[in-house]
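Here it is, the structure in full.
For this view, one protein chain was removed and the others were kept in their places.
Chain naming follows the written order as A, B and C, and within any one chain the residues start at number 1.
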Amino acid sequence: MIARYGMTIDVDRCTGCGACMVACAVENNVPPAHQGANDRKGITWIRVFQVNNGQDYPNRRSAFVPVLCQQCGKDAPCASVCPQQAVEIDPATGIVGQMPERCLGCRYCMAACPYHARYFNWWDPAWPAGMEKTLNPDVAPRMRGVVEKCNFCHGRWHAAIERAAANGRSIQAVDYVPACVEACPTGAIQFGDLNRPESAPARAARNGNSFRLLEKIGTDPKIYYRSTKDWVHRISSAPAPGLGKERSRG
Amino acid sequence: MNTTRRDLFKFVGGSVVGALFTPAPWRLVTDTALWSENWPGIPRPARGEIRTKFTHCALCPAGCAVRARCVGDQPVALAGVPGHPLSHGALCAIGLTAHHLPYHPSRLKQGPAGEAAQAVSAAISKCGPAQHAAVLDLRPGRTASWTYRRAMASVKHGLYLAPPSPFGGSVAFDLHQAKTVLSFGAPLLDGWGTPGNVIAARENFRLIQAEPLESRTASLADLWLPIRPGAEEALAQAIANVLADGKPRSPFAAQTGLTEQQITSVAEELAHNGPALVLDGGQIPAVMELNRRLGSLGRTIVARRETPVPESWKKAAPVTNLASVPDGSIRVLLIDESVMDAYLPWSMIERKLVPDDPLVVTFAWSRQGYARHAQYVLPAAVYPEIFDDIPPAIDSVAAVFRIAAPLVEPPAGMVNPSEFIGGLAGLPAADALRQRADAIHQAGRGTLFTCAGAKSVPVKEVKPDDFWKALNEGGCWLDAVDESGAGHRFLWPANADDEKRSSAPPEDLPLVAITCETRAAAAPLSPLMSKLYQESNLRLAANHAALNPATARACGVGEGARAILRTHCGSAQIEVSLDSGVPPGVVKVAAGPGIMDLCGASARAQVVPA
Amino acid sequence: MFPWNYGFHGSAASYIFLGAFYAVLTVVATTVIFAVIRSRRDLRAHETEEIRWHSDFHDLPARDRVCRHVLTGELTSRECPHAFDCRQCETHSRLTATHPLQPPGETEEEIFGMSFPLDRLYHRGHAWARPEADGAVTVGLDELASRLVGAPDAVDLPQPGAVVHANGTAFRIHKREADVRVLSPVDGEVTETGGPGRGWYLKVKPLDGQMDVRHLLCGAEIKPWLMREIERLQLALSAEGAAPTLADGGVPVADIARSYPEADWDAVCGEMFLEP
Partner (left out) sequence: MDKEFIARGVKRCSTPRFLLWILPWLSLLAFGLYSAGLCLVKGLNQTNMDNRFAFGLWIFLDLTVIALGAGAFFTGFLLYILKLKELRAVINSAVVIGLVCYSGAIAVLMVDVGQPLRAWFTFWYPNVHSMLAEVTFCITCYLTVLAIEYLPILLRNRKLREVPSFLVFEHELHKLVYVLAGVGTFLSFFHQGSLGGLYGVLRGRPFAFREGFLVWPSTFFLFIVSAAAVGPSFILLTTWLVEKISRKRLARPAVLELLGRISGLLLAVYVLAKTMDTLIWINRTSPDAGFPAAQYYAWRPFGTWILFAEIVLFGLVPALVMLAPWLRRRTGWLVSAAAMACLGVALNRFVLTVQTLALPTLAFDKFLSYWPSWQETGTFLAVVAYGVLVYSFSFRYLQLFPEERELKAEVRQEKEEELPAMAGRY
C-alpha cells in the first residue's frame, strides 16, 4: 500500500516551547551549535517561528509556527535541481529524502527551497567530550559541507518497517511518528498518511481552517497548518512589504 | 633486449588504459565518497541492546515522568510517559535534552569536600549568639529537605531556610475545577506547575492573562490584558472594587492602563463564570483577597496533605522563610542548588549574611549559579545522575511521592549534599528515601502508578519491597484526595521583598526591566538548547534584551547593539534587539543568574550604550 | 553516467543528455587523434620543411603574398594560392602560354646599382639559381640580400649530400641579432658548398635528370619585383625604427646592416627573407 505521509500542525495549540526542535535534534544526531553559528548558520530541521499580526504593542498578537520540510508532493523544487540525485522522493512514502553521502554541497537545493527547510553543515559536527555517547544509533551523523533536512525521521520509519515485517504486516501510518510529533506536549503536531481519509492530516486537508504555506506556487506541500485566527492565515501567502518591519522572531 | 624510455612510456600508458577496463578504478572512485562520509572527526554512534528505563525529571518542581531510551545503560533519548496521572506524557525542551547534562562542558568535576567540612564546623563554632549556621534549600519538601531540617535541629545555631513560598502551607491550585482563570503574569502555559497537567486542564477553563508583556501565555490566552508594569496589585484592587460595589475605584483603574469597561467585564466574568481562580507570579496579598472574595478557597485553591514521613523525623528544625530572617545574622550558609525550583536574586540572600567574612558553601553542578559568590563550591550530581525525590508541584491536588532514579552513574568525586549536611550532625542520610517510602507504605493511603504497564494499584496491595522497587523504576505514589482539606487555614503571604514596589521610581532608572525565560536561570541547560537560544530566535537567550524601537532610540541603542543594563543592584552587559511588541519604557530581558541577581522578577532599570 | 551506475534512470531525457555528451566527447577526441595521426604521417614523410614554409607563407602580410604576375602588371591583384610554387599553378602556365615572357629590353644587368645578371633565375626569397653546364645548379644570395647581410657573422651550410627542397631551407645566415634561413630556389642534392672566402653558394644536382625552374623569376620580371622589394625594405627599415634614406629609391649601400645600427635587424631580415 502506497503511503503519502503528511502532517497537520495546530498553530492555536503551539506554545512555542521548542520541544519539537530539540527532540528532532536528539533523534537525528544534529550537533549543538558551533559558537560561530547563528539563526542563519545553525541546523534546525524543524524550526518554530514566532509570527505576529504586524501591529505594535498593545495590539500585537503572536503565534508560533513550526516550519519543517513541507515534503512537497508535486515537482518539489529541491528534487529536480540537485545535479547528482542526492534528493530522492520515496515513491512508497512520498517522503522527500536527502542523501548526505551523495551530496557535494553545492547548495542549489537550498536556494531552490522557498521554505528554508534545508540546512548546510558549515562546520564539522562537534559534540562536547562524552556527549557523543548519547547519539542515536539509528542515524548516521553528517559531515561538514553537505546539506541535510527533515526526512520525517527516516530512522524511525525504517525501524517501523522492520517491526512490521517482523510481525508480518505491511507498514501502516500509525506504526510510527516522527520525534517532533512524539515530543509535542500539547499535541499540536499530528502525523499520518494522507491516503487514509481518517488520518489526522487527511482530516486537516478537508478542514476549512487549514492552510498550507505558499500553496500557489504549486508544490503541493504535505504539511497542513490550522488556525481559527484570520491573521494567522495570512502567513500562507506571499510576504507583504507593507509589514516589512519586524514581522517575526524565531 | 634494452628498454628505452619510449618503451617505458608505452608500458605505463598501456597499463593505465588497461586498468580502466578493470573494476578497480571505478570501485576506488565510489569508495572515496564512503571515505568522506566518515572522516576522523565524526563520532560513530555506539550500538547495543535497546532498553527502556523510567524515572522522574528533577529539573523543576513539576517532576514529569520520563521514559528513557537507552543503548545498553546509556540513555540516548528521553520522552514523556503517556497516560501518567500527573504529567500526562508531556516533557518540556529542557527535560527532553537532560540526558546530555552529565557531559556539559561547564560541569564541575571535583571540589574540596573535606576542607569545606572542616571550615564549616570551624565557622559554626565561631557563631555568635544571634548568628546562625543555615542551610538554604531551594527545593523544600524533599526527603533531603527533611534530612537538612533534622541536621539543623541538632547543629548549634542551626537554621533551615526555604525560599518564600505562597501561603506558607502546602496548598494546591486545582486547574481542573476552574472555569475562569485570571493570571497575573503567571507563566501558565510556559512551565508553570506541571505542564502536562495544565495542558490537560486547559480545554476546560477560560484564561485571562494580565501581564505587561505579550508572553507565550498571553499570546495563547483567551484574553490578554496588557497592563502597565507593576500594576498587578492595582488591577487586583480594581477588580475587587467592582466585585464589591459594581465599579472600579478610580486610582487603581487609572494605574492599570486598562479602561474601566475592560476591568468591569473581567470582574463580571470572574464572578459569573465560576469557579474562578486568580494566580500570580509573586505573592500579592490583593490577589489572595480576590480569591477569597470569589470563593476560590477550598474549590480551586485547596489544601494538600503532607506526604507521610517517619515519626522519628518529626524532631526537625522548622521551615524558616528566608525573607523573615533578620539581615546580617547568618554566619554559615550552605546552599543546595543541585536542584532548584527558582533562582533567588543573590542580593536577597546576601543581605542575610553577617558582614564580617561569612562562610558560603554551595553544592552545585556548575559554577554558573551561587557558586560565583561562594568560598567553597562542592560538585553535586546532576539529573539524571541524582537520587532524589521531587515534592508535589503547585498544581497537584494530592500528595505525591516520586523518585528521580539515576539513569547513569554519577562520576567519582561528587558530593551528596544530604550526606554532607547530615554528616555535620552525624545523621546517616544514605537510606532516607527508603525510610520515607516505608513510612508512606505504612500509611497505606493512595495508589501506586507504574510506568511500565501504565496502571495504578492501591498501595495496600503492594508489598513494601515491591513498593520501593516500583518507585525506583519510575513508579509514582499518589495520595487519596482528602475532603477535609476545605477547612484548611490559609496564611496570607508575607509582604515580601519591598524594594520591588518601592513607590516613587528614581528618575535615574527610567525603565522597568522585566525578566523572561526565568526557568532557564534555574535549570541546567543541555548544549543542544542552542537550537532554541542561538540557532533560532525562538527564545530570548540569556543576557539578551528586547526593547520597543522608540525606547531603544531614547536610550541610544539599536538592533544588535551591546548595551549596559543598570539597576539598583548593579549592572550587566546585554545585547539589544528591537521588538515593537514590547511596551514603551520596558526592557524585556532574558534571565541568566547574572540578570536574576540584577533584576529579580522585575526592577527599575536603565539602559545605556556599552 | 553509465547504465550500470546506481541511480541511472533509463528515461529518454537521460539518453538524449548523455548521448549528446558522449557525441561531443567523441568528436573532440577524434579531432585531436586525427591531428596527431596526420602530424605523425607528415613527420614520417619529411614534410616539415614544406609545412614550415606554408605556415610561414600563411603568416606573411597579404601584400607580400601577391602573385608574380601582379608584379609584372599582367594581373591587377592576385594572392598566390600555391605559396610561390608556380610549378603547380595552372594560372601561371596559362599566362605564360598566352603571352610568353618578353626578354628584357636591353641587356642591362644593373638595377638600382645592383647587379642582377640575367644568366640566372631569382627566387622571391632573394636566392638565385644558375644552371651550370653539367646540368647542376648553383644557388647563391642575390645582390640585395648580400647587401642586406653584408659580411654575415656566420652561415650554416648544409653538408654535401644533403637534399634541399624548393621553398625549403637552403642555408641559415646569422648577422647581428638576425638569424634567418634562406629559402632554396630548387630541389636537389647538395654536391658542393662555398665557404669563407669562396663566397656563400651551394652546388645542387637535380634529383631527377633536369631541373624544373618555372617558379623562379627571370628576365623582365626581375626589375618590377626588385622595385617592390626595395619598397618593402624601406617599409621594413622604417618600421624597425631606421631613418628613411631609401625614400628616394637611392641605391642601397654595400652593407645596409652596418648603416642602420638602430634597426631591429632580425625583423628586417625576417621581412626580406620571407620568414615572419
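The criterion applied here is as follows: a contact is a pair of C-beta atoms (placed from the backbone, for glycine too) under 8 Å apart; a residue touches a chain by one contact, two chains touch by 3 or more.
These numbers were taken from a predicted model, which means no experiment stands behind them.
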Revision key, fill the gap. Touching the unshown chain, chain A contributes residues 34, 36, 38, 40-42, 49, 51, 65, 67, 75, 77, 80-86, 102-108, 110-116, 118-124, 143-147, 213-219, 234-242, 244, 246-248
Practice item. Using the touch rule from the top, list residues of chain C that touch the missing partner. Key: 1, 5-9, 11, 13-14, 16-18, 21, 24-25, 27-28, 31-32, 34-36, 38-39, 42-43, 47-48, 51-52, 54-55, 59, 61, 177, 235-236, 238-241, 244, 264, 266-267, 270-271, 275-276
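In the analysis below, only the chains that are shown with their structure count from here on.
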Check your understanding: What chain is most central when centres are computed from CA atoms?
Key -> A
Point to revise | Centre-to-centre distance between chain C and chain A (centres being mean Cα positions), rounded to whole Å | key: 77
Point to revise | Geometric centre distance via CA averages, chain C-chain B, whole Å | key: 98
Revision key, fill the gap. When centres are defined as mean Cα positions, the distance from chain A to chain B in whole Å is 29
Study note, to complete from the structure: Shared-interface residues of chain B (touching two or more other chains) are none
Practice item. Name the residues of chain A that each touch 2 or more other chains. Key: none
Review point. So in the complex, which bits of chain A are touching chain B?
Key: 12, 15-19, 21-23, 25-27, 29-30, 32-33, 37-39, 41-44, 47-50, 52, 56-58, 60-64, 100-102, 124-144, 179, 182-183, 185-186, 245-246, 249-250
Point to revise | chain A-touching residues of chain B, taken from the complex the two chains share | key: 33-34, 36-39, 41-43, 45-48, 71, 74-80, 89-93, 96-97, 99-100, 102-105, 189-190, 195-196, 199, 214, 216, 219-220, 226, 526-532, 534-539, 548, 578-584
